[in-house]
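For reference, the structure I am asking about is given below.
Take a look at chain A:
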Amino acid sequence: MTEYITLSFLLFTIGAVGVIVRRNAIVVFMCIELMLNATNLAFVSFARQHGNLDGQTAAFFVMVVAAAEVVIGLAIIVSIYRTRRSASVDDANLLKA
Partner candidate 1 sequence: MNDDLWGNDPMWVVLLKALLIFVILVLYTLFNIWFERRVVARMQHRVGPNMHGPFGLLQSLADGVKLGLKEEVFPKAADRIVYFLAPILAVVPAFLAWAVIPFGPEVTIPFTDVRTALQLTDLPVAVLYILAVTSVGIYGIVLAGWSSGSTYALLGGLRSSAQMISYEVAMGLALVSVFIFAGSMSTSEIVAAQEQWWFFLPLLPSFIIYVIAMVGETNRAPFDLPEAEGELVGGFHTEYSSFKFAMFFLAEYINMVTVSALATTMFLGGWRAPFGIAQIWPGANEGYWPVIWFLGKTLLFIFLFIWLRGTLPRMRYDQFMHFGWKWLIPIALGWTIAVAFMRKAMQEELFTQQNVLWAAGVVAILLLATFLIPEKKTQEPAPEDDHDAEFDAFAGGYPVPPMPDRATTDRDASKEVGRP
Partner candidate 2 sequence: MNDYVPIVVLGAIALAFALFSVGIAPFTGPARYNRAKLDRYESGIAPSPLPDGGGRVSIKYFFTAMMFIIFDIEIVFLYPFAVAFDQLSWFAFLAVMLFLVNITIAYVYEWRRGGMDWT
Partner candidate 3 sequence: MMLTVLALTPLLGALVLAFWPRSADPRLVKTIALAVSLVALVLAVVIAIQYDPGAGYQFVEEREWIAAIGVHYALGLNGIGLTLVLLTTVLTPVVILAAWGDRLPDPSRTNSYLAWMLALEGLAIGVFAATDVFLFYVLFEATLVPLYFLIGAHGGVGRSYAAVKFLIYNLVGGLLMLAAIVGLYALTAEAGEASFLHSDLLGLEMGEGTERLLFLGFFIAFAIKAPLWPLHTWLPDAAASASASTSVLMVSIVDKIGTFAMIRWCLEIFPNASQWASPVVLVLAVVSILYGALLAIGQDDLRRLIAFTSVSHFGFIILGIFAFTTLSTAGATLYMFNHGLSTAVLFLVTGMMIARRGSANISDFGGVQKIAPVLAGVLLIGGLSSLSLPGLAPFVSEFMVLAGTFTVSRPLAVVATLGIILAALYILLMYRRTMTGPLAPGAEGVRELDRREVATLAPAVVLIVALGFVPQPLLSVIEPALEPVLAAVSAGDPVPTQPVEAGASEGAQE
């Protein structure tokens, strides 16, 4: 069982690093999705380990939420892209840090 957890943790870390390192909003966003899926993996593995269904149900909800997030997130990214022709996070710098 620990392999799955390790894998999920690895995926999560890769996603997190990606979010921090990458500059393209879409890529950042995909990294976040990767993290969500890593979470799902963890949920399902733990569900198996504990022998109850809570984790699997949780994975269900996570999928739905991830989908909703995709809809909203892509809409925002697309609208920014339409106005600026760039999806780089660094190009969005009207708000001073």
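The criterion applied here is as follows: contacts are C-beta pairs under 8 Å (C-beta built on N, C-alpha and C of every residue); 3 or more make two chains touch, one makes a residue touch a chain; residues count from 1.
The candidate set was assembled so that all candidates are chains of the complex that A comes from, given by their letters.
Note that the coordinates shown come from a computational prediction; the quantities given were computed from them, not determined experimentally.
This complex places one of the candidates 1, 2 or 3 in contact with chain A: number 2.
If you check the complex, the residues on chain A that touch candidate 2 are 60, 63-64, 67, 70-71, 74-75, 78.
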